[in-house]
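The next block holds one structure in the form of structure tokens; read it before the comments.
As you look at this complex, bear in mind that one protein chain is not there, while each of the others sits in place.
Which chain is which? They are A and B, in the order written, and residues in each are numbered from 1.
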Amino acid sequence: MEPLQIAVEGTLTGLLYGLIALAFVVIFRASRIVNLAQGQLVLVGAYVMGTLLTILPLPVAIVLALAASLLIGVAIERLVFRPLIGQPVFSIVMASIGLLILLQGAVQLVWGAQTRPFAQIFPEGNWKLDALLINKRLLIGAVITLLAVEALRLFFLKTRIGLRLAAVAEDHFVALSLGVSVQASTRIAWAAGAFVSTLAAMILLSGNVLGLQAGDIGLRALPVALLGGLESLRGAVIAGVLVGVGEALAAHYLDPLTGGAMSLVFPFMLMILVLLVRPQGLFGWKVIERL
Amino acid sequence: MLPSGIHFKNHAEELRLLRTGPQRIGFALLLLALAAFPFVANTYLIGLAITVAITVIAVAGLQVTVGMAGLLNLGQSAFVGVGAFTAAALYAHYDVPMLLAIPLAGLAAGAVSIVFSLPAIRIRGLYLALTTIAAQVVFPIVVLRLPTGWFGGSAGIGIDRVQAFGIALETPAAFYGVAVCVMIVMLLIGFNLQRSHVGLAFRAIRDNDIASSVLGVELGKYKIMAFFAGAVFAGVAGGLYAFYIRYVTTDQFTIWLSIWYLGMLIVGGLGGPLGAILGTFAVTVLQEAIHWGGNRAMGAMPQISGGIIFSVTNIVLGAAIITMLIREPHGLAHRWNVLKSAYRIWPYPRA
Partner (left out) sequence: MHRSIQSKLGGMLAAGAFILLSATAPSARAQTNYNVSISLDYSGPFAAVMDSWYGGQQSVFDWWNETRGKTLGVKLNVKTYDMRYDASQVARTWPQLLADDKPIVFLGMGTPDLVSLMKRLPADKVPMIMGTAMVAPLWTANGWHFSFRPTYSQEFAGLFSYLQSRLPEKRALRIGTLSTQGIPGYVDQVAGVVKLAQTYPDRFVIANSQWVDNTPINVTSQVRDMLATKPDLVLVGTNTAQVVATVKALKELGAKVPVVTSSHNGLTEVAKAVPMADLEGSYSVFGFAPSVDPSVTAAQIFEKYNKTKGTWGLTAAQTSAQALLATAAIERAIATVGPTKLTGQAVYDALEGPAFGPEHFQGLLKSVQFTKEAPFPTTNLSVKALTVKDGKFVAVSNDWMPVPELAKW
């Protein structure tokens, strides 16, 4: 029973990692932009929603915050990444690092460093299933994650716009030569990425304390995205579950032996091992390069 | 672009770092200025210069890994930390003199980097950045878990006296001398690395690693070497840092610092060690200006609270990075070279 309980909890936490990794993958899948500032997107979404929740009723605040996140995503695309279309991946990664620093500073400038409460959106506590305890908030979050993955998958694989985005994920110039608007794709990518990030922020912080360290989760989610493969939507979520469960099992069985070190180190060890076997991530595209 | 009249008789001459007469004079003047600096500046500026020198070394190391070889390294601060702890431990436990402890610290950081760069044989591109993040995360945990007698556990390590050859070096001016000398040595290594065959291999890997492996460049070996070199620089910087601050703890080396190093390098330009110098210098000047201006503003307008300065520093650096990437992707170093060649062949337009 016990390993099952741990596995359940690890899965639920892992699905939250997966949601943030999903935002990362969405941005990459639609625009070939590596967004190292993922944690900061969650941070911005969290603060916007947190503030709106204090002045507006719950449903209005959520809808407004999600709408605002779309605008923020578009703004980032317009100001930062549109001028960089066609640049090597390296430059774009660097730009996202600049964005990371910028967003962290901007959030502190606008909202200050004090911690503040974040309203409770989801119910607290557990549901009981036989002897299993399932955290309500995380379960709802997990459902949201799975719905988001499937919805995004539908978009990318079944709609015309979505399919065209696959070209952009491959190469900007190829896409341009095929008549696909890279600008529009990048806009969609960032709007969707910001949207998903705000969803994640909602689940992560419901009923919690909101502070500037909310962006730290990006650091846990980036390796998850890399593990799953940068282009794979389902991969991000599956990788999240793997990491979450692995972390939970390591915490329970290995931490007492190592004084708590294993659960922090284990996710990285797992990822490096997997990448050594499959260098493109678990489900990433295997790219055939031509010289 | 060189002024007319400069020509070389053989390849070795062409590769020289200082190729023209005025360049050599300029370099000599620079050295003179550096030597004279502590006599004219106040102790705060000397301290600032020391910090800049230490950071330049770390960022120059980053330039080798990221700029020369094209391998993203998000854990440079962890390697600086390894160097700092090694130097402090060598001095505190084994009485190793400072001038020996610092190079050993560099080698230790390099050795640690090999552990994290071994996956480079199989893993490419952004996925490799993962291992460097792992280094940054694992570093404090490992140091804290090691026996207290090694690296002080949660205590950190302190350094009592700073001296070389029996001369006390605890005044800012004295330590400045040490720091600048070490910086010049490391920068010379960096510049020489760039024009050596190892540097050529790095450049090949950066441009297209598959093509270079087809041409006979052993990818695994050179990638690990690139990380090693970058980490050695970081370790040396860490060793200097340990002797300057005189107490090291793990929370002085965070991922945020790694990101700032990267930011400085981007602003300065990834092309060569000059980028590291210019980037560190520019960002430090910017930072100090913001602090100075912010403190003045806070004095004049009490409505502004203090957290503003910290966040404005971040915003300005982030904006600077993004602006540089959009307008001048090759950084300040490129701008410098453009200005230099324009000056040299004036009044002719630059081709």
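Quick note on the criterion: a contact is a pair of C-beta atoms (placed from the backbone, for glycine too) under 8 Å apart; a residue touches a chain by one contact, two chains touch by 3 or more.
Since the model is a prediction, treat every value here as computed from it, not as a measurement.
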- Query: For the full complex, which residue in B:98, B:112 or B:309 touches the chain that was left out?
  - Reply: B:309
- Taking the entire complex into account, which one of A:35, A:185, A:263 or A:280 touches the absent chain? A:263
- At which residues does chain A meet the chain that is not included here? 5-6, 9-10, 12-13, 16, 112-118, 124-126, 133, 135, 138, 204, 207-209, 211, 213-214, 216-217, 220, 248, 251-252, 255-256, 259-261, 263-264
- Message: Across the whole complex, list the residues on chain B that are touched by the chain not included here.
- Response: 42-44, 47-48, 50-51, 137, 140-141, 144-145, 152-156, 158-160, 170-172, 244-247, 249-252, 291, 294-295, 298, 302, 305-310, 313
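The rule is short, and it goes like this: only the chains that are shown with their structure count from here on.
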- Task: Report the inter-chain centroid distance for chain A and chain B in whole angstrom, where each centroid is the mean of the CA atoms.
- Result: 32
- In the complex formed with chain A, which residues of chain B make contact? 70, 72, 119, 122-127, 130-131, 133-134, 137-138, 141-142, 145, 208, 210-211, 214, 255, 259-260, 262-263, 266, 305, 307-308, 310-322, 325-326, 329
- Touching residues (chain side chain A, partner chain B) in the complex: 34, 79-80, 83-84, 87, 89-91, 93-95, 97-109, 112-113, 219, 222-223, 226, 230, 258-259, 261, 264-265, 268-269, 271-272, 275-276, 279-281, 289, 291
